[in-house]
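The complex is shown incomplete by one protein chain, all other protein chains being positioned as in the whole.
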Amino acid sequence: MNAAVRAVVRTALALGLRAFGIRRAYEGLVRGEISELGARDVGGIIQRGGTILQTARFPGFAEPEAQQEALRQLEAKGVDALVAIGGDGTMRGAAALHQLGLAVIGIPASIDNDVHGTDISIGADTALNTIVAAIDKLRDTASSHQRAFIVETMGRRCGHLALMSGIVSGAEMIMIPEREAAPEDVADAVRGAHARGKTHAIIVVSEGAQLGANALKERLDGMSTGFDFRVTILGHVQRGGSPGAWDRLLAARLGVAAVERLHRGESGVMVGLRGREIAATELAEVASRQRPADLEYYRMARMLAT
Amino acid sequence: MNAAVRAVVRTALALGLRAFGIRRAYEGLVRGEISELGARDVGGIIQRGGTILQTARFPGFAEPEAQQEALRQLEAKGVDALVAIGGDGTMRGAAALHQLGLAVIGIPASIDNDVHGTDISIGADTALNTIVAAIDKLRDTASSHQRAFIVETMGRRCGHLALMSGIVSGAEMIMIPEREAAPEDVADAVRGAHARGKTHAIIVVSEGAQLGANALKERLDGMSTGFDFRVTILGHVQRGGSPGAWDRLLAARLGVAAVERLHRGESGVMVGLRGREIAATELAEVASRQRPADLEYYRMARMLAT
Amino acid sequence: MNAAVRAVVRTALALGLRAFGIRRAYEGLVRGEISELGARDVGGIIQRGGTILQTARFPGFAEPEAQQEALRQLEAKGVDALVAIGGDGTMRGAAALHQLGLAVIGIPASIDNDVHGTDISIGADTALNTIVAAIDKLRDTASSHQRAFIVETMGRRCGHLALMSGIVSGAEMIMIPEREAAPEDVADAVRGAHARGKTHAIIVVSEGAQLGANALKERLDGMSTGFDFRVTILGHVQRGGSPGAWDRLLAARLGVAAVERLHRGESGVMVGLRGREIAATELAEVASRQRPADLEYYRMARMLAT
Partner (left out) sequence: MNAAVRAVVRTALALGLRAFGIRRAYEGLVRGEISELGARDVGGIIQRGGTILQTARFPGFAEPEAQQEALRQLEAKGVDALVAIGGDGTMRGAAALHQLGLAVIGIPASIDNDVHGTDISIGADTALNTIVAAIDKLRDTASSHQRAFIVETMGRRCGHLALMSGIVSGAEMIMIPEREAAPEDVADAVRGAHARGKTHAIIVVSEGAQLGANALKERLDGMSTGFDFRVTILGHVQRGGSPGAWDRLLAARLGVAAVERLHRGESGVMVGLRGREIAATELAEVASRQRPADLEYYRMARMLAT
């Protein structure tokens, strides 16, 4: 996200505007944690994981009182437009503030890549590469042990990370919320791999799949598959790390676009990527829907894992 | 490229076809270095840099005799269709074989990303991340030394790698073949950075720019800029390394598409990425043109480097 | 381990000896999976994780019949000396073969670093860096969320990896088999971190600690600490990856030493590192003891985590 913050600040300055940063998202906004940012304040941050502005979950922002307080805080600082960077919770808050008359544009950032209105959100590519690097290390230990590895990825409602990492790592089986598979199907897939001469197998499980990695292992241990199962749960490791080139470029493009559009008087939309182009979607629409994983890839994954 | 080879082989097998691999590109083809590949032969290769089939430059393939010999070798092995993976030289050879009646489909692979007919070629994303990781390390040594780093990237005719790595690394100046800048412009840019309080500066130079990194340093050392210049030349380091998730996915998609299209009777095209979709371009057109870097990004880079 | 295999083979050839590789450890040895290795067979392998010879667990090698069969297989191939690379199970087998009259020298390889007779075993440094890189990514997400991360590392009987990764990552608490701590102690430590103003906390747990990461989380969730706990289990990811420089150098030195000593007529020992020097320990002693984690570091870790 730091690359987006940097792009927003520097584009604003280039347009002759002033820029402010809000610490700890909507919670900080309501508490007035707003301070001006200059060009140097966003120097040397693009390669850092996380965000210099910190994040926070603040369910209380659904309350009208909190939203009104946010407007008061912005007004007090002389801020008349907001760029909101985050996932669907952030976009719901942004939609509400737009309804109340504030000039707002959203930028999608979600490693789960579950935000509607964009092909891809900031953070998803870096998280994907972290998962793939971990699975590559698992493959190195491939041996005569006949071990199968169950890898749990993030993705509570959207199987994007599991599906994509599974394809590009040659996983035997991918379990995602959008397309359930029973433990028996997994057992069949690894038995098939065994029969084709594979000495190891990889199963990628989305956090939001019916069974988590630990539960799946318990079920599979009771079946006869020829494999010994081991679990890897990456957890928040997926949220960190220096962002890759693609994420930084996406963040820079969306940051520039958000500020240029606000400056031209646009509001109430989220800027996202569609193909190679930046496209806007109404915040109200973004807030009411969710992006599923692309199931076309599911079929491809099965074919290539032969 | 290994991910593309794997996808081609496994898609062919899934369609009931047989698959063969040609070692050392056109040179190996002319010498008959062709052997059948099964599903297991392409197992465990997606995470490896380079290609299991090896590469070779073979200017002699421009000769009609060499092309005729290639057809004879393929016929002798009972091969009736070719997937050619590579850069524009590879596409010129593929176009020639298509002219002679062979069923051929090309897949673009070029870390310089200079192949016409696709937004991006296999290898470019991984190379970009290698460059960006190196520049990140340079930034760590930012200090009161007032050092400026000149980083030379690959890209003989196309400034893609230099431009993209420069944007996402916050470079003060980017030198590419498509948009020349004089040493005096670089001196001005770093002087400006100095005046704005920066204690270091980064200049990214494409291999194909008018002045290479060493020559540029010599010129800049003679000007008064407030900085001490140091050179980094990554060279072929950019060609190696385990491919990132994006490159593997692109390779898988193009590999599947190439075989499916050949199977449907299509020939004489290169499959590439346009936005999110796979699109085909005539090999004759691909072979006669070249993809330049996207200069829209050049303007963005200058603005964000403030 | 590949770096050790390469050093053994090339040192043997330099001394005018022939070299053979045994696939799948003692299981392969008993089955006669022995083949000659030349200088080129071990080219291009040092940077690869895992081992080209594959590994296998073979409890049956404790049986005298299996050991006799091993000697027969070696004799049949004309092999008169063995370099055994592995953990304490491997050293027990090596000790037995030495008792039966075979010339044997052991090389310690164990990511848990639990082999007696060496300061460090091959693989431990690379595994440690993998863990540390993962924890670094967790720290990036430090935020106002007040999250504490429980990271489970390998180390069934030896807390080396947990202790070392905990120190160099600034963990608030480290749980190892050699020094048990109750969940209440962990709760106290993170409460202390909270009181000192930390917005996140890291707890590293060795696989062999009394409570695993999942069980510890359950216990901590029930206490009032001010933190929300999340679990990361790296599992076999720690076993893979390209070996670091230190591991490669250690492996090369031990491989050279093992062959030179066998050539000088030495047998029945394991070569290991003591300080900067290579030192030998009787295999019988190695097989009967186990290296614990160095508890002096435990105290240092607590002091630095303030």
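Descriptive notes on the structure:
Labels for the chains are A, B and C, by order of writing; each one numbers its residues from 1.
FYI, a contact is a pair of C-beta atoms (placed from the backbone, for glycine too) under 8 Å apart; a residue touches a chain by one contact, two chains touch by 3 or more.
These figures come from a predicted structure and were not determined experimentally.
Under the touch definition stated at the start, the shown chains contacted by the missing one in the entire complex are B, C. Within the complete assembly, B:130 is the residue of B:130, B:153 or B:206 that touches the hidden chain. Between the chain not shown and the residues B:45, B:71, B:138 or B:279, the one that touches is B:138. Annotation: of C:32, C:89, C:244 or C:292, C:244 touches the absent chain (contact as defined above). Of the candidate positions B:232, B:281 or B:306, contact with the hidden chain is made by B:232.
Although one chain is not displayed, subunit B still touches it through residues 24, 27, 48-50, 54-57, 130, 134, 136-145, 147, 149, 214, 230-241. Although one chain is not shown, part of subunit C still touches it, namely residues 3, 6-7, 10-11, 13-14, 39-40, 43-44, 46-47, 119, 125, 128-129, 131-133, 136, 139, 142, 164-165, 167-170, 196-198, 242, 244-246, 248-249, 252-253, 256, 274-277, 300, 303-304, 306.
Just so we're on the same page, only the chains that are shown with their structure count from here on.
In terms of inter-chain touching, the protein chains here are arranged end to end in an open line.
With rounding to the nearest 5, the Cα superposition of subunit A on subunit B corresponds to a rotation angle of 180 degrees. Subunit A and subunit C have CA centres that are 35 Å apart. The geometric centre of subunit A is 28 Å away from that of subunit B, both derived from CA atoms. For the pair subunit B and subunit C, the distance between mean C-alpha positions equals 39 Å. Annotation for subunit B: no residues touch two or more other chains.
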